[in-house]
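With one protein chain withheld, the remaining protein chains of the complex are depicted in position.
We just call them A and B in the order they show up, numbering each chain from 1.
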Amino acid sequence: MAEYKLDCLFEACPIPLLKALKQLEKMSIGDVLIMHTDHNCSIKNVVEWTKKQGHYIDYIEISEGEWEIYIEKAR
Amino acid sequence: MKIYHKIFKKPWPYWVGGIILALLNILMLSITGSAWKVTTGFLFWGAGILEKVGFAPNKWYYFAAYNNGLKDGQSFFMNTYTVINFAVIIGALLAVLWASEFKWKKIKSFRQLGFALLGGILMGYGTRLSFGCNIGAYFSAIPSFSLHGWVFGIFMFVGAAIGCKILYKYLL
Partner (left out) sequence: MTSNKIEELIKKRQMENKKKKNQTPYGIGVTLLALVIYLALLNYNLRFSSFWIIGILIGVTMQRSRFCFAASFRDPIMVGSTSLLKAILIALIISTVGFFIIQYNTIEIHGLHLLENIPGQLKPVGLHTALGAILFGVGMVIAGGCASGTLMRIGEGYILQIVVLIGFIIGATMGARHFEFWDKILISKSKTIYIPKYLGLFPSLIIQLIVLVGLYFVADWFDKKNSIMSSM
C-alpha cells in the first residue's frame, strides 16, 4: 500500500476535485490519497464524488479551515 | 453538543439549502416587493466610484432606459443592493466563525489572479446584456414566469461548457 499526498491549498473550485480525480486514476487499489485543502466546498463535493465512485473516504479538520481528506481507492 | 455539531459544523445537504433559499426568496418578494437580485448593486458601486472621481454616470443612457435607476432617497452606495450584498458577506462570515473554520486564503499564482479578474469582467458585462446574473435572471426570473429566465438558464449551460474547456486547458 502506498500513500500519496496532494497539496490543494489556496485552490478554488473545482481544481481540488479535478486534481483528486486525476491522481486517483494513477493509483492502484488499496493506495491511500491524502488531500490537504482549505476550500470549504471540498469536504462536500470531493466526499460526495468519491462516495459515488465507491471509494472509501473520511476527513479531519487539522486546523481552522484546513482539512485532510483521506481516500482509499477501492476499485 | 451533538445538535450544535450537526447545525453549525457539518455541511448541510444541498437540498436543505435549496429549500431555505427558496423560502427566503419568497419571503423577500412578499415583504419588500422585490425578488433577490445581486449584480445591479455591483454596477451601482462602479458608477458610484466613477461619480466620485468626476464622471457623470447617472447621465448614461442605461439609467434612463428600462427604469434602471435608483429609487428616491437612495444613492449609488446606499441602496437595497448594497445592504443585501453586505448582508450575504456577513452571513457567510458568521456561519464560518460559528464553525471555527475561518481562514484567510491568499492568492496562489498570477494566473489564478488573471483568470479571476477576467471571469469577473465577463460575468459583469454579461449581466448588463441579460438584465441580471444567475440570481436576478434565473433564480428569481423562472419563478416569476418570465421567459428570459429559461433562456438565460439554457444558455448558461452553453457558457459553462465553454468555460470548462478553458479551465481544463489553462488552469489544471
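Here is the rule we go by: a contact is a pair of C-beta atoms (placed from the backbone, for glycine too) under 8 Å apart; a residue touches a chain by one contact, two chains touch by 3 or more.
Note that the structure is a prediction, hence the values are computed from the model and not measured.
Q: If the missing chain were put back, which residues of chain A would it touch?
A: Missing-chain contacts on chain A: residues 1, 10, 12-15, 17-18, 21, 25, 30, 32, 34, 40-41, 44-45, 48-49, 51-54, 56-58, 60-65, 68, 70-72, 74-75.
Q: Taking the full complex into account, what residues of chain B touch the chain not shown?
A: Listed in rising order, the touching residues are 7-8, 11-40, 42-43, 45-47, 49-50, 57, 60-63, 65-67, 80, 83-98, 100-108, 112-113, 115-149, 151-164, 166-167, 171.
Throughout what follows, only the chains that are shown with their structure count from here on.
Q: Could you state the distance in Å from the CA-based centre of chain A to that of chain B?
A: 29
Q: Where on chain B does chain A make contact in their complex?
A: 11, 96, 100-103, 105-108, 112, 116, 167, 171-172
Q: With touch defined as at the start, can you tell me which chain A residues reach chain B in the complex?
A: Where chain A meets chain B, its residues are 9-12, 14-15, 18-19, 22, 38-40, 43-44, 61, 63-66.
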